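My questions all concern the structure below.
Missing here: one protein chain of the complex. Every other protein chain is in place.
Each chain gets a letter, A, B and C, in the order it is written, and its residues are counted from 1.
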């Protein structure tokens, strides 16, 4: 094994543990989302099915939040497939990103419980607001990694990375629009969040087609 | 180290992180199951032992759900021992599978609390319904991996994989039967779930014998 | 890289994922222990310090349960440093072991809340009872691995492994004694649990000395 290979191994270990820790935090946060779905108390009147159906905003919030955190994980995963180094500032940026993600079970519960009640606009604003913050830190991480030439890409991969980058660059703006929409229409604000989850879940080559009108 | 070995390493890393994240989600979900077992409040009357025994449906739901999620993990584990690549669509399928698994602590609590009370049929239908969804996504993942020739198998392993495949192919149907049984008899529906947990926990060679009547 | 090295790599991956999943479950269970320590409600009368001190059985249960699960993790860790293969039955044994471990936050809360109240004997019996079950599955795992010649040991390591084995072999019996003591004296039963946590936390060479009276 050459010195170079040992170095690659050391670097892989370096990012490896950051990925493992981030995976742990994201995995716990995404699983805690489901804790918000509560079993209706037995002693209350009414048929179980009806009371379960009444909780539909909780399920909607769960589905949307799960999809959004899931996509964030995919994005995080992708980021680390193209970089091999981290430094102190990058660790801090990553920690701030994770802080945003751990707040999602709270904002998801907030919006799930307040939709259709007084205060739903505030709930929807906070929901999108946390996603603005997370999207900002994602962009900062990509930008920081690019600025330090950590991104290792060639040929078709480089091209695809540019597409992904373009797909995500406007994330903060999109979520900011959802935030600004909330006081006017919670329906539109949440609807935009759903549309964004679908948009970010599209494979990169579909996005490439949508953006460049190129053959896939 | 040859280029080929580096590629294998890169691919292993590729699936490695997906496995690690999935392990995290499944590990959290399976551990949260036990949170449903509540300590009886001290100030209520009655002996502790009696009040603990009264909770038997909660323990039954815990055992059954733990066994079922445990088997799902084994199945997930097996799937990744024979494939070495993932793509965007596969990540999405895996995310949908995990979404189903994170719902099990809720459906388990629902069935544990409602058995013997009004609404138990609905609870049992939802319980089996989530397993139908999970089983469907498992089959989609196997099918997708096979269609893209990601499955790397030879000789006896190939044979065993076929047995496993056959063992799991009808999972969605079995859980659908449990769902359909629930309105008629919660007892039969949960009983079928227990039988399935035992069936899927059998080693592949026993299943091979049961199916092919071949010597093991 | 020779075929043999590839095989070792494959086997390491094989046990690697089982270890990762087990680590996840044990890490979640050990962290959930602290959730049992509740913040006293603000609106109740009385000084905060006094009300915190009143909760001492909760802290005792936390410390004891954390130590015991921590030692179980060390034991699990050790088991996998000497074996390199797993099979279907071993996965099932490991799942049953983990099931026991996920119950500890419940049994710990039970004993922490019921000490000093009616029903404390039942609580202490259940607490030790779950440890009996866990200790039995640990022994079954060691025995199963040994029976299939998976244990790879030489020289001094082999000697040390025998000491560890002897240290743990009577685990089920010790916890059974703690269970049987509980109806007579909760104090003695919990005391034996504390003594066992200290005993199992001793380094192997100290135990070797205690057993064989040999120089360390």
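Methods note: contacts are C-beta pairs under 8 Å (C-beta built on N, C-alpha and C of every residue); 3 or more make two chains touch, one makes a residue touch a chain.
This is a predicted model, so every value here is computed, not measured.
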Considering the complete complex, identify which of C:24, C:57 or C:171 is in touch with the unshown chain. C:24
Considering the entire assembly, which residues of chain C contact the chain that has been omitted? 1, 5, 12, 19-20, 23-24, 26-28, 30-35, 37, 39, 42, 47-49, 52, 63, 66-67, 70, 73-74, 77, 80-81, 201, 203-204
What chain A residues would touch the chain not displayed? 1, 13-14, 17-18, 20-21, 24-25, 27-29, 32, 87-89, 91-92, 95, 98-99, 102-103, 105-106, 109-110, 113-114, 117-119, 122-123, 126
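Operating definition for what follows: only the chains that are shown with their structure count from here on.
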How big is the rotation relating chain B to chain C when the fit is done on Cα atoms? Please round to the nearest 5 degrees. 90
What is the chain whose Cα centre is as far as it gets from that of chain A? C
Of all the chains, which has the CA centre nearest the overall CA centre? B
When the C-alpha atoms of chain A and chain C are each averaged to a single point, how far apart are the two points in Å? 36
What residues in chain A touch two or more of the other chains? 24, 28
